[in-house]
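For this depiction, one protein chain was excluded, whereas all remaining protein chains were kept in their positions.
So that you can tell them apart, the chains are marked A, B and C in the order they are listed, and the count of residues begins at 1 in each.
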Amino acid sequence: MAVSGGPFGTMDGALLLKIHTLMVRARILEERCIKMGRTGEGYFWIGGPGEEAFNVSLGLQIKKGQGPRYDYLNFHYRNSATLLAMGAATIDSIRQMRTVATDPYTKGRNFVNHYCVPEWNVVPVSSTIETQYSSAIGTAIANARTPGDAVTIVTGGDGGTAEGDFHSCLVWANRPVLPLPILIIVVNNHYAISVPEQTQHGEKKISDWGKVFGMAARTIDGNDVAESYAAVGEALAYCRKERKPYLLEAVCSRLYGHSSASGANRVNETDCIALFEEKLVAQGFAKKEDLEKVWSQALAEVDDAHQQVKKEPYPSPESIWEGVYAEPLPPSYPTKGGS
Amino acid sequence: MAVSGGPFGTMDGALLLKIHTLMVRARILEERCIKMGRTGEGYFWIGGPGEEAFNVSLGLQIKKGQGPRYDYLNFHYRNSATLLAMGAATIDSIRQMRTVATDPYTKGRNFVNHYCVPEWNVVPVSSTIETQYSSAIGTAIANARTPGDAVTIVTGGDGGTAEGDFHSCLVWANRPVLPLPILIIVVNNHYAISVPEQTQHGEKKISDWGKVFGMAARTIDGNDVAESYAAVGEALAYCRKERKPYLLEAVCSRLYGHSSASGANRVNETDCIALFEEKLVAQGFAKKEDLEKVWSQALAEVDDAHQQVKKEPYPSPESIWEGVYAEPLPPSYPTKGGS
Amino acid sequence: MANMVQAIRLALHYGEENLGVREIFGEDVGPPLGGVFTATQGLRTAWNSPLDERGIVGAAMGLAWAGFRPVAEIQFVDYIFNVIDLLKLAANATWTSGGRYKTPMVVMTPTGSGIHGSIYHSHSFDSIATKLHGMKVVCPSNPLDAYGLMISAIKDDNPVLFLKPKALLRVKGEELIPGEPADEKELRAMIDAPIGDRSQWKPRWPDVKEYAVPIGQAKISKAGSGATVVTHGRMVPVALEVAKALAAAGTGDVEVVDMRSLVPYDWELIKASIKKTGRVLFLNEETEITNFGEHLFRRTVDELFYDLKVRPRLLCGKATPGIGLSPALEYATVPQKTDVERALRELIDEPA
Partner (left out) sequence: MANMVQAIRLALHYGEENLGVREIFGEDVGPPLGGVFTATQGLRTAWNSPLDERGIVGAAMGLAWAGFRPVAEIQFVDYIFNVIDLLKLAANATWTSGGRYKTPMVVMTPTGSGIHGSIYHSHSFDSIATKLHGMKVVCPSNPLDAYGLMISAIKDDNPVLFLKPKALLRVKGEELIPGEPADEKELRAMIDAPIGDRSQWKPRWPDVKEYAVPIGQAKISKAGSGATVVTHGRMVPVALEVAKALAAAGTGDVEVVDMRSLVPYDWELIKASIKKTGRVLFLNEETEITNFGEHLFRRTVDELFYDLKVRPRLLCGKATPGIGLSPALEYATVPQKTDVERALRELIDEPA
């Protein structure tokens, strides 16, 4: 039986195994997408393998729903495990990877892991680094104006903190006339594509940006489930109650490099799932065989989904005209592409 | 005779009186420009009355010359006293205010106090708030690459620190692979046009931005000549020697409001010249009458210059085509403004 | 009659009371100033932002996605060029999300020259604005249209860029806004903040009514059969003045089309006018290398080549890096009345 206390504190076995399953499902899904990129079934791949410990911990503690009484999520392109933890379907990411018309996020228009879920306040993920830290200002103002405990969450990478949008987010989050209930997350994987963080960033820790305002800020080991789950819980509780900002830096691995552009090959960094499984077994929360079953089930899930998606149609050429505006295109809008 | 030590420390009488004269000349010049705006002899006015103590202290300690072995100056539109301290002619500002062709900074094209002096490394002042903090990165890299003790100096306001360019400047100044010899100055007059600093800025002090990097940073009373002169000296010495950045916040008055758009009326804030004169007299560095003579001489100087400028021609319509490129316009460049 | 800033203020007031506008913000937009041109004076939901255009547009996007129908201001269009990426994101969010997200937000900003604004208070923005596909772009030439376009912009479920011609902001209208007091002194006393201390001041709002100028509808400001001028914003009164003078002198019968919406634009109305007159001048303030008028010009040649009596014309700004402050420089750079006269003369006089 599970040892109480220990490395997982008050987290119970059911929660731990739920987290484990989500982490594995996310990993298997990303590995499938990488493969689809390699075989030419999809194009560019970018995603979150290596961030599952942190991202699942985040996804499970979000107040999910539509409108300003719920959390707003301004994500970047590595939050697949967060989406799965929120309840997203594996198949939808495979749809986006294959660019089929049934891709519910972008209709086959955007790269994989560029989500958009209005029902859960997941605003459109954009490839433009750091702009989500600017739009997060707006969703956080909406949360601030609305009675209740909903907050805005924004995620991005270490490299992106060099952009002015990160500055804007910090400045606006700390406005004396309206402090914002916003959890500002930076996932530090120590690289921006090929550029090592320590060559370009003079901050000792990214969370040191909080010192300017004396704001709540912390750096954690995002490869550790227990630390991540507790830190996200604490930070969210603070934002929800105090209606103030919190800066959370999570140090994570980047297990398949930056993206398919750099080969998407497995690298030798800490694997948060392996680490977690070791502890689960050591503490008696699970047996090795149980955990292996989780992997094979996740694989079967992805296989099924993949088979299904292969039968689905690609978007039609004419569909480019859908959604230019919220209403249909005016009849005299130029659509010929010239004369 | 002058009291040694006292509020002026080691500054000698000659230096103090030189500073005083420059401050007065700058004030009189700005007041003339304000008047020219009112009478329709010029258009928009913006400038630096109230910042003379700090700006003269800065101007006198610049390593002046052309090229990367000298200091680069990335100024905003309130540095008139710095320019005069560097040796600029009063008449040139009046030329710019009247938009005559002899305006050496911009040929009658830009607002007053938008300088540009290639011989002294004063790069073109632009109305766009905070962009000088981005171009300063480049001039500072040039200084860093060049043996010697030259540095880059950049100035701007408190409000502008909310822009991302301020962030870029801090990040690049503190890059581990190439720290920059740059004096990053923020003149805090507590307002951005009509918006009070304390409503929008959660930092206790603007110099707290230095805490992110543990960089040298300080806030001073920019209305005080002795404190300003010493602080600029210390900060410049640090940058020159250590080849590292320094963040200096100078709290100053905004004696005629934001600009002519807000009326350019005198407001009730500390007047650095009055303060300085009191101390000069109290410490025996000057008599009241001597100081009054400085004012009347400055007025005469401005009167003469103004009379001269009135005789000078405005730029010709065709001159709009000069300087589009570094070389003459290619013959087939479209110049008709349409068909 | 209300001038254009008053008209915009009244529309924003109508918007916050009746159309769900919950946040109006930007640099100096809240008290005490209420906007550098006073367009937001006295509004209940107007507030000051940090000096940060990226934060302003980012905030507007987020608020739009949350359904708050924000109206954000960029203090001058000259200072919009560091947020083109964010405007693009606002414009493409609906399309990118496969139609699932709406981005109902208004970004308003003073545009154009004519106030001795020098290099950074004289910019026009039409060609870039019309390239932010998914964004609607409007530009009124008079207070009543400003009122009606702002109400449409607020109600629209797409992002709308509302360009305010700087030089027309203080020009009074010729038609009353529905609900506006007939006496303009009374209006001023009701809604203009007093000079000096205004900390205790509150506006008394007239009971203005909904009046929408549909986005995408141009207007024939003056009918004519001899030639068409297609223009917008600050150039409308100039074109009208010239057209009326020609009519009075009996030397030309010019139709003036005020586009009002740049995108989507009223191609049907423009086309009908050109078909009728067979002669057309496209007129705007922006510089000539890649000018929005060139798009209209090209489409005219594409679709109306055989209806044209003479080749179409463009009159616009010179392709200089800026507009100089000394008046001779500005006048040589941006079309002036005499330039419009000359262009129209040539257009009319050319044998068919």
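Basically, contacts are C-beta pairs under 8 Å (C-beta built on N, C-alpha and C of every residue); 3 or more make two chains touch, one makes a residue touch a chain.
None of the values given here were measured: they were computed from a predicted structure.
Shown chains touched by the missing chain in the whole complex: A, B, C. Checked against the full complex, the one of A:Q66, A:T199 or A:Q308 touching the unshown chain is A:T199.
Summary of contacts with the chain left out: across A:G138, A:G159, A:P179 or A:G210, the touching residue is A:G159. Touching the missing chain, out of A:L84, A:I129 or A:I206, is residue A:I129. Although one chain is not drawn, the whole complex shows that of B:R32, B:R78 or B:R109 it is B:R109 that touches it. Along chain B, the points of touch with the absent chain fall at residues 67-68, 72, 74, 103-107, 109-110, 114, 116, 118, 123-124, 126, 128, 131, 133-143, 145, 152, 164-165, 168-169, 171-172, 175, 177, 322-327, 330, 332-334, 339.
Counting the whole complex, the residues of chain C in touch with the unshown chain are 54, 79, 81-86, 88, 91-92, 94-96, 119, 126-128, 130-131, 133-134, 263, 287-295, 297-298, 301-302, 305, 311-314, 319-322. In the full complex, the hidden chain is touched by chain A at residues 43-44, 99-101, 107-111, 126-130, 159-160, 162-164, 192-195, 199-201, 261, 314-321, 324, 333-339.
In the analysis below, only the chains that are shown with their structure count from here on.
Between the CA-based centres of chain A and chain B the separation comes to 46 Å, rounded to the whole angstrom. Centroids built from CA atoms put chain C at 40 Å from chain A. Averaged C-alpha coordinates give centres for chain B and chain C that are 36 Å from one another. Across the assembly, chain A contributes residues 164-165, 168, 171, 175, 177 that each touch 2 or more other chains. In chain C, the positions touching at least two other chains are 50, 52, 54-55.
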